[in-house]
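Have a look at this one before I ask anything.
Left out: one protein chain. Kept in place: all the others.
Labels run A and B following the written order; every chain starts at residue 1.
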Amino acid sequence: MKLFGKLRRNRKAVTTVESVIIVVLIIAIILSAGTLYYVSTVTRQLAELSTGISKLSDSVSKLSGDLATVSTTVEDIREILGRPPTTPPTPTPPPTPKYKETLIIGTTDSVEKTIDPAQAYDWFGWHILQQIALTLVEVEPGSEAGPEDYFPALATDWSVSADLKTWTFNLRKGVKFEDGREVTAEDVKYSIDRAIALIPEIPEGAPAGLGYDLVIDSVEVSDTYQVKFHLKIPFAAFLGFMGCRSSAIVNRDYAPIKEIEYTEGDVRASTPVGFLGPYKLTMWVRIAGRDTEMRLEANPNYWNAAVYPKTKNIVYKFYADPTALRLAIEAGDIDIAFRHLRSADVIDLTKNPNLKVWWGVGAAIQYMIFQEKIEPFGDARVRRALAAALDRPTLTSTVFLGLTEPLYSIIPKGMLGHTEAFKELGDANYELTRNLLAELGYNEDNKLQVELWYESSGHYPMSAEQAVVYKDSFEKSGVITVTIKSADWASYKLNRDNEIMPVYVYGWYPDYVDPDNYAFLYWAAWLHHNYENPDIVVLYDQARAITDPTERARLYAEIDKIAVRDSPVVPLWQGVAYAVTKPDVEGLVLDITQDMRYWLVYAEIPA
Amino acid sequence: MGLRSYIVARVLLTIPMIMLLLSIVFLVVRVLPGDPVLLHFEKRATPEAMDAMRQKLGLDKPLPLQYFEYLAGLLRGDLGKSMQDFSSVGQQIFSAFPATLELTIYSMAVAVTLGILLGVRASRSYNSPLDHSIRAFGIIMYAIPIFFLGMIFQIIFGIGLRWFPTGLRMHPAMEPPYGLNLGSLHISTGLYTVDSLLEGNIFKFLQALRYLFLPSLTLGLVLCGVFIRLTRSNMLETLGLDFVTAARARGLKERAVVYGYAFRNAFLPVLTMMGLQFAVLLGGAILTETTFSWPGLGRYIVDRINFRDYTAIQGAVVFFGLLVALVSLVVDILYAYLDPRIRL
Partner (left out) sequence: METRRTILASLLPALASLTKRGLAGWITVIGSGMVISIVLMTLLAPWISPYDPSAINVGPRFSPPNGQFPLGTNHLGQDMLSRVFSGGSIMLQVAALSAAVCLVIGVPIGLLASYAGGKLDKVCSLVMDSIYAFPALVLAIAIAAILGTGVVNMALAIAVVYVPSYFRIVRSQVLTIKELLYTEAARAAGAKGRTILLRYILPNVVPSIVVVATVNFADAILTAAGLTFVGLGVAKDIPDWGWDLTDGRALLPSGAWWVITFPGLMIVLLALGFTLIGEGLSELLNPRLEQ
C-alpha cells in the first residue's frame, strides 16, 4: 500500500524501473505456467510408455527373427568371382518427381582428424568419404554384405586367381576428377601405394590398422583400365578391403605422399579425394577441433549422376550431446537425426506423429573381458561362472529398452558365422555359477571379489547404467561382490594396456563386414587380457583363407565353442541401428554395413 | 605513486603470474593419467605404431626439453599443435573464442542490467516486501544448477512454445555471417551479431539474437544475484551519505537524486565486480555451452582434457589466464583512475 502511495506521488520515477520488474514477474509467471502445462500434457503420454516399450520389443524380436531366417545357402564364391557379376539394369530415368533441394542432418558426431583415406579411421570420417569419394567396389545397400553383394563402383568387373592371391579389376571408363582428368588404373595404383607408403608416418590410420602392408604385396597396372593386386596371403575378404574407405581413389595432383589435413576456408585443400562420389564437399567449418558445419552438393562428375544423388544439397549440423539432438529433431530444426540418440528418446519419438523412426541392422557389439593375469581370473572356471551369471535380457531391456539384443557369439547376428554358443552358459544361470565357484572355494561366506570397470566419458553409450546392471546380476548369484570403478577414455585405455583392470567392458564396430573382422576379438593382443590359444588362431587363419561359406561357418562355430569353454571374452549385446526423420523423408537404408548413404535419401515435395 | 607507475607495476606483475600458471598447467597435464598416444588408436596398436605416434607427438623427448621448446614457441606467439588433429592450437582457440566471447558479453549484459535495475529498486524500498523478494530472487537464481535452468528454458521456449531454438548459434539453413568485405580487406569479428550487422543483413542479425537469447538468459539470470546484492548494498550506503541528504534538502526530485548522484558513486564497485565475474562467467560457460550446443572455448577445454591434448590444454589455460589478467588489469586501472584513494 505504501508502494501505491509512492506511485501516485512520483509518477515519473515509476516508469522504467517498475516496468522492468513487472516484465520479470511476467516471465516468472510464464515459466511456472509453462512448466505446469508441459508437465500435465506429458504425464498423460507417459502412461502409455510401458505399452510402447513392449510393442517395441515385439517388433525388434520380429526383426531378429527375420534376420535369422535369411538364407544360408550361398553359391560357390569362386564361381561368382570368376564370372563378371550381373551389371545392375540401367535404370530408366524415372519421371522427375519434385524432391526437396536440401536436407538438413543433425548429428553428435564429428570428423576426428581428417578426411584423408590414408588416415581417417573414425565412423564419421568414413561416412563423409563415402559420400564424396569412390572405391573400386561398393556393398549393395540393404544386403548382408556377403561376398556376392559387392557391386561395381569404379570397377565394372573383377576376377580372382585360384589361390586367392591375385585380384584383377577392370575399371569404368570416362570417370573424371573434379579438374577434368580421367581416372585410370594409374590413379588406383597411386592411391593404394600412397596409403601403404604413409603407414609409417600415420601409424594411427586405417591402412595401418587394417594391415594394408600385411595383406597387399604390390599393385600392378596391367592396362590403362585394368589393375592387378598381388597379395601376400590368400585373403577371401579382399573385396571387403577394397570397399573400405581407406581404399578410396585420390587425385594424385592434389595428394602428395603426406597427410592431407583440414585447411580452414579451403575445402579443396582439406581432402585429396578429387570428389568422385555422388557428392562434393563444398563447406567444412571446424571450430576448436570439432565440426560445426559441413555442406555437400551434387557432383556432376559422378559416374551415376543421372540417378544419384536424389537430394541436391546435404547440410550437416553438429550438436553437443544426444539430448540436444533429440530436442532439435523434435523442434523441427533438422530433417534427419542420426547418431546418437538415447533409447528412451527414440522410443518417445516413435509416438510422435510428426516424426518417422527408421530401424535397421546393428553391427556394433559390446563384450566383457577378463584379465587373466589377475587371479583368480586366470582360471577358466571363474570366467565361465561370471559369464553364466550375466543376465543379458535384463540388461538389454533395462538399460536400452529393447534397442539392443543379447549376443551369444562374438560374431553378430546377420553375419556369416554367427552362433548362439554362449547360450550354453545361459543367462542368470546362478546354479552353474555357484557350482563352478564352489569348486574353487567360493561360497556365501567367502564371496568372490570382483572389480568391474567401465568407461565414464561417454565413449560407449550408457556404460555407467550397464555397470550397475552387471553388478546387480553378479551379486544376485549370492557368491559374488562387485565394486564398480570407472575411468575416462584416456585412462581406461591406459589401464587396459597396464593390465590393471580385472573385469572390463569394451566395444567394437566393423571395419568391413566379414566374420574375419570380429572373430579375432576373443584373443586380440591389443585387448591385453593375456589369453593365448594357438589352436583357435589356426582355425581363424584357415577360415580367412577359404571361400566356401559352409566350411567357414563351421570353422567359426568351432572358434565359438572354444571361446565358450575358455570364456576369455564374453559377448554381451548387439546394437540396433535407428534414425529419426521428418515424415516426408524416404530412402534411408540401415543395413549391416552401418553406412548411411545420403545419395539414396530424398523428401518428396507434395504436388 | 602516480598512475603511470601503477599501470607499469601491474603489467609487470602479470607476467610472472602467467608464467607460474603456465608452469603449473604444464606439469599438471603431464601428470594426468592416460596416455595421449593410445587415444589415437581406436582399435589395434602395435608397439611400433605406438612408438611412431609418440615421436609424432613429440612426447619422446625429455620433459625439460619439452618445457623449453614450448616456452620458446610461446614467445614466438606459437601455441603449438594440437595432439588430437595436429592443427594449430592458436588457430583453434582463436576460432572458438568469439563464440564464448559473444555468450559472455550478452550474459554479462543481462546479469548487469537486471542486477542494477533490480538492485536500485530494492535499495529504494529498503526492508519492504519488494526488497526482500528481489533479494530472494537473486539468491535463488544462483542456487539453481545452470544446466537445469537451461534445460527448463529449452523445453518451455524451444519445444513447448517454439519461440526460440534449442541449440547452436544460427539457423541450420542459413550460412553463418561473414562480416564485411571491402575489396581485399575482410573484417570479421566472429561475433555473429556484429558480423551480421557488418554484412548489412538484418535478418541474420535477428536470427543471431534469437539463438543467443536462451543461453545468455540462462547464464545471466544465474549470475544477476551478485549484481543485485552489490548494487543494492552500495546504493544503500551511498544514499545514506551526506551529499545525498544535501541534494534532497535542496529539493531535487527523488529520481534525480538516485540516478544523478548516488548511482554514479555506487557504480564503481559494479565495474570491479564485472571484472571479477568475468572469470566466473568463463567457467559457467562450460555448462551452458554443453546444454545449448554452443561451440565455444568451454566445450573446447572439456573436450581436450578428455583427449589428453596437452598442447591444447596448455594453450587454453594460458589464453584464459591472459584474458582474465587483462580484464582485471583494465578494471583495476579504470578504478584507480576514477578513485585516487585506491592506488597503493
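Criterion: a residue touches a chain if its C-beta (ideal position, glycine included) is under 8 Å from a C-beta of that chain, and two chains touch if they have at least 3 such contacts.
Since this is a predicted model, take the numbers as computed values, not measurements.
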Candidates A:Leu154, A:Ala185 or A:Ala467 - the one touching the absent chain: A:Ala467
Listed residues A:Arg342, A:Arg384 or A:Lys582, member touching the removed chain: A:Arg342
Per the touch definition above, residue among B:Ala109, B:Ile139 or B:Ala246 touching the missing chain: B:Ile139
For subunit B, the residues touching the chain missing from this view: 13, 16-18, 20-21, 24, 28-29, 31-33, 126-127, 132, 139-140, 142-148, 151, 155, 159, 233, 236-237, 239-240, 279-280, 282-284, 286-287, 290, 298, 301-302, 305, 313, 317, 320-321, 324-325, 328
Interface with the undisplayed chain - residues on subunit A: 39, 42-43, 45-47, 49-50, 322-323, 326-327, 330, 342, 344-345, 348, 394, 398-399, 454, 456-458, 464-465, 467-469, 471-472, 484-488, 491
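Throughout what follows, only the chains that are shown with their structure count from here on.
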Mean-CA-position distance for subunit B and subunit A (Å): 37
Parts of subunit A lying in touch with subunit B, wherever the complex brings them together: 2-3, 6, 10, 12-13, 16-18, 20-21, 24, 30-31, 34-35, 37-38, 102, 104, 106, 112-114, 121-122, 200-201, 203-204, 208-209, 261-262, 264, 285-290, 292-293, 315, 317-321, 324, 327-328, 330-331, 333-334, 457, 487-494, 497, 508, 511, 524-526
Subunit B residues touching subunit A - in the complex, by the definition given at the top: 32-36, 38-45, 48-50, 52-53, 56, 82, 84-87, 91-93, 95-96, 99, 114, 117-118, 120-121, 125, 128, 130, 134, 137, 152, 154-162, 165-168, 171-173, 176, 253-255, 258, 289-297, 299-300, 303-304, 306-309, 312
